[in-house]
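Taking it in order: structure first as structure tokens, then the write-up.
Note that this complex is displayed minus one protein chain, with the remaining chains in position.
After this line comes chain A, so read on.
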Amino acid sequence: MSQGTLIASAPPAVAPRGGLRRLARRNSTIAFLLTLPLILLILGLVVYPFLYALYLSTLNKRMTRFIGLENFTFLFTRETFWNVVFQSVLFAVSAVVLKALIGFILAHVLHALPSKGQRKWRGMLLVPWVVPPAISTLAWWWLFDPSYSAFNWALMGIGVDPVPWLGQSGWARFSVILVNVWYGSPFFMIMYLAALKSVPDQLYEAAAIDGATGWQKLRHVTFPMMRNIISITVLFSLIVTFANFDIVRILTNGGPQDTTHVFATYAFQVGIQSGDIPLGASVSLFMFPLLAVFAIFTLRGVNKRSKEMA
């Protein structure tokens, strides 16, 4: 038996004749062939652009000369760039924290609903995430309009001064975060809801008998049981939010005074609109080490926990 498997899995080089058929029979070969389309896709759409961006970032503006890390050192001297770093972190972190919180609360409320009503509400709450963000953001942009919009009209109705939603740095920063949270919370909600449903009822019953209050069940049972999902969802959302382009581009286009630029919109402005592609590539590459460090630590924790638990 074991001998048979040994021979079957021997490298084809040992058996010149029928080697191809034997190769096809090997499980790992089939697995490789099945994943090949995905591997090619990743190579073409992720690895190649990434390496190409690395290459571009070492060229001068007209892409004629290798200048090493000069693009990066140049960026470090620019105040705008540090603004972008600050705003990207502020934007991504606060949006993700808010999305995670709101998603968590929504998921709990939904989970507590009887299953009949639950489906209807779940469907409705998913709408922001399903509508293409370019379209929904346009609607928000219109809502934020200083003179003719619903928000300011409503504020005037209750006697509050109109707010320059997109016209003033603080408000503009708030607005882009608000729209991102509105758009992204349903994703957290649906992930958490799935996680909540996978926590066995008996754990809550055991906790109730052990003496836990509702809050203690949340803290000692629900939360630890969901930690992996929370980590992965936060990581995923953080990556997507850091790289956000459409919401900022449509609402503020980075303004006022570049205060709402995030990496992607700034890279676009520098690289495409101002024509310095190598510099734009350098900006976009800057996200990578930041996210990589975070991803490594998160995934390490997730791995450890999922090994320890069931």
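Note that contacts are C-beta pairs under 8 Å (C-beta built on N, C-alpha and C of every residue); 3 or more make two chains touch, one makes a residue touch a chain; residues count from 1.
Operating definition for what follows: contacts and distances are computed from a predicted model.
From the list "4Fe-4S dicluster domain-containing protein", "sn-glycerol-3-phosphate ABC transporter ATP-binding protein UgpC", "Putative protease" or "succinate dehydrogenase", give the UniProt name belonging to the chain omitted from this structure.
So the chain that does not appear here would be "sn-glycerol-3-phosphate ABC transporter ATP-binding protein UgpC", according to UniProt.
Looking at the full complex, which residue from A:Val85, A:Val221, A:Val234 or A:Ile247 touches the chain that isn't shown here?
Among A:Val85, A:Val221, A:Val234 or A:Ile247, only A:Val221 touches the chain that is not shown.
Can you tell me which of A:Ile30, A:Val97 or A:Ala206 touches the chain that was removed from the display?
A:Ala206
Please identify, in ascending order, the residues of chain A that touch the omitted chain?
200, 202-203, 205-213, 216, 220-221, 224-225, 227, 305, 308-310
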